[in-house]
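Written out below as structure tokens is the structure these notes cover.
Left out: one protein chain. Kept in place: all the others.
We just call them A and B in the order they show up, numbering each chain from 1.
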Amino acid sequence: MSKYIPVRLGKISFLLEKRSLVLFVSLFVLMAILIVISLGLGQMKISPLNVVRSILGIGTEMEQLVVLSFRMPRILMAAIAGIGLALSGAILQGIIRNPLASPDIIGITGGAAFTTVGFLAWFSDRSNTLTVSISWLPLASLSGAIIMGLLVYFLAWNKQGITPIRLVLIGVGLSATVQALTTMTMLLGPIFTASRANIWITGSVNGTNWSEVVTVIPWMMVSILILFIFTRRLNIQELGEELATNAGGLVQKDRFVLLLLSTALAGGAVAFAGGIGFVGLMAPHMARKLVGSAFGVLLPVSGLIGGIIVLLADLIARTAFAPLEVPAGVLTSAIGAPYFIYLLYQSGKK
Amino acid sequence: MIKSSWTKWIGLIIGVLLIIVFMWASVILGLTKISTQMVFDSFYQFDGSNEHIIIQDTRIPRALIAGAVGASLAIAGAIMQGLTNNPLASPSVFGVNAGASFLVVVGISFFGITSLGTLKWLAFLGALITVVIVYVLGSLGRDGITPIKLTLAGAAIAALFSSLTQGVLTLNEQALDQVLFWLAGSVQGRELELLTSVFPYFLTGWLCAIIIGRQMNVLSMGDDVAKGLGQRTLLVRIFGAVLVILLAGGAVAVAGPIGFIGIVIPHIARWLVGIDYRWIIPYSGVLGALLLLFADIGARYIIMPSEVPVGVMTAFIGTPFFIYIARRGINE
Partner (left out) sequence: MEEMDAISTNSLTLGYGEAKIIEELDLAIPKGEITVFIGSNGCGKSTLLRSLARLLKPQKGSIVLDGNEIAHMPTKKIARNLAILPQSPTAPEGLTVLQLVKQGRYPYQNWLQQWSNEDENAVISALQATGMSELAERKVDSLSGGQRQRAWIAMTLAQDTDIILLDEPTTYLDMTHQIDILDLLYDLNQTEHRTIVMVLHDLNLACRYADHIVAIQDKQIYKQGEPDEIITPELVHAVFGLRCQVTCDPICGTPLCVPFSKGRHLKGVNHGKSLVR
């Protein structure tokens, strides 16, 4: 038992695996370092030390402006979006019991994309200016994600409840449908809207401001809190319907709550950062390789890996091709492709 | 369900006649009204009038393309469903369309390729890459290929290629304008040369598909039984995959990614003629042509004077059907 540290605080008791704890802490540190480095890079280079000074409020005025007002919001958003997408993917993989499930594939991102493009197209006048405030855009995306999540859930529902396979199939079908709708909406609007919409669909944290970050944080915090209460039930879900019931899980009710949580996390992320692809698929997968499949550890590790992936993608997206700015989603997809090939290679060795 | 074999033949003949009727409707219906007389005149006494030009350059190519592409996608779907034992297999769900589109978009926007011949090969190549990746991804793990793994692998690859396509387009706004309509899937405004350059592949695909019907009947009983009966199953699968690549890749090259035909039509065909692939495949071809012709005519009337891309129309028609099949469930 020396690999585990039992923690007992009054009524609260659980086991911590030493290795996972070390891993978690080191990933957390890695993420912090990445944030500091990322804050320092860009058109104006700032040394990590000065970045830290700026964060603490003792840097030069200019540096403080760049670090805190310009770069910090988008970098935090990148991390938050990555965490949200990764957790969402980890939940879906648990419910569906398949490592290829993720919010992109089940249609949640697609639903958000449709309402976003719809928002841009329908609330624009002839001169391509929006007739309502742009600050409503995240709400449009979020509602798209949630409506889609619910739609998939209820269409997959029958008397016996939902089964993972039906969830996948309905999700795949509906996401193809909303994709068609999205393309049509882009097509009917002016090309300016289309190109703007396209950047959103691809996913980018460019232009994030503090108020958006402040809006998204409570949303994510609450979702994550509920998620950790449900972690044990997710473990049970992975056993499959019959065994889960046997272990005393309220399988159907839990499935609904978990799916809702997954939608809320992915929806919150895409509402502000757009449809950054493949994070929800890759991050939990990598986490599983590192720590195995117990969700108590898997979830936090997936979240951190997701955050790191998007942070890195955004860093590269805004620095590597300067002055051109690439949407971060292009890079996550570009990492996604080799990752698939890696999966193929792994299977080839078996 | 049609039982006897001569009624099946009659059904097929009626289907072919209907295709001709639909094509005729496709030529005369639309924003510019056209009479049958004008169609004949445009062949025998071409006078350069607006109507004649529309008939010759727009309507006739469009009708022919819709028929050929619809038939090809439906047959590709039927083959995929047979080879994978998966009722949801189809070029769009398994990402073949997305893969072919991606390479075409890369060709257009990065390399400025406009030659039809080259784009056609890019589409074939994209389809080939996708088929291989999906197949290998779907067969990962101990239990081999299962329907759910294959579906997820296909969906993941479809998502991957479509997000890569979007990525490419964000970098190149001009290309976006060029390819957006094509990307939605459309048979409008395509030149006849596009069809004639792909037609030999279509024709080969159709004929070979009808020939492998018997092999697919055997394969549908499972790999072990088929092998036990002396079938070289790998050969049949590879042959089938090549046909899918020819048909779906060719369809994308001509009309862009059009979804849902490949999934819906084989089911209707199966419902009409039972489980014998020797009949399912020709029926799929005929019904697929009819559906795309119908959807294309409908696409002209929804938001007149503009047009809805036909891919969106097929999505509307196909979604309820897809949900119906998915709810009925597949063997896990």
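The rule is short, and it goes like this: contacts are C-beta pairs under 8 Å (C-beta built on N, C-alpha and C of every residue); 3 or more make two chains touch, one makes a residue touch a chain.
Small disclaimer: the values here were computed from a predicted structure and weren't measured.
> Give me the visible chains that the unshown chain touches, in label order.
In the entire complex, chains touched by the missing one are B.
> Please pick, from B:L31, B:M221, B:I238 or B:I302, the residue that touches the omitted chain in the full complex.
Of the listed residues, the one touching the omitted chain is B:M221.
> Footprint of the hidden chain on subunit B, which residues?
Looking at subunit B, the ones touching the missing chain are residues 85, 211, 214, 217-218, 220-222, 224-225, 227-232, 270, 274-276, 331.
Note that only the chains that are shown with their structure count from here on.
> Which integer distance in Å separates the CA centroid of subunit A from that of subunit B?
About 34 Å, centre to centre.
> Would you tell me which residues of subunit B are touching subunit A in their complex?
Residues in contact with subunit A: 88, 92-93, 133, 136-137, 139-141, 148-149, 151-153, 155-160, 162-164, 166-167, 169-171, 173, 176-177, 180-181, 183-185, 259-260, 303, 306, 308-309, 311-312, 315-316, 318-319, 322-323, 325-327, 329-330, 332.
> List the residues on subunit A that touch subunit B in their complex, please.
Residue positions touching the partner: 98, 100-102, 104-105, 155-156, 158, 163-166, 168-170, 172-177, 179-181, 183-184, 186-188, 191, 194-195, 198-199, 201-202, 275, 277-278, 281, 324, 326-327, 329-330, 333-334, 336-337, 340, 343-344, 347-348.
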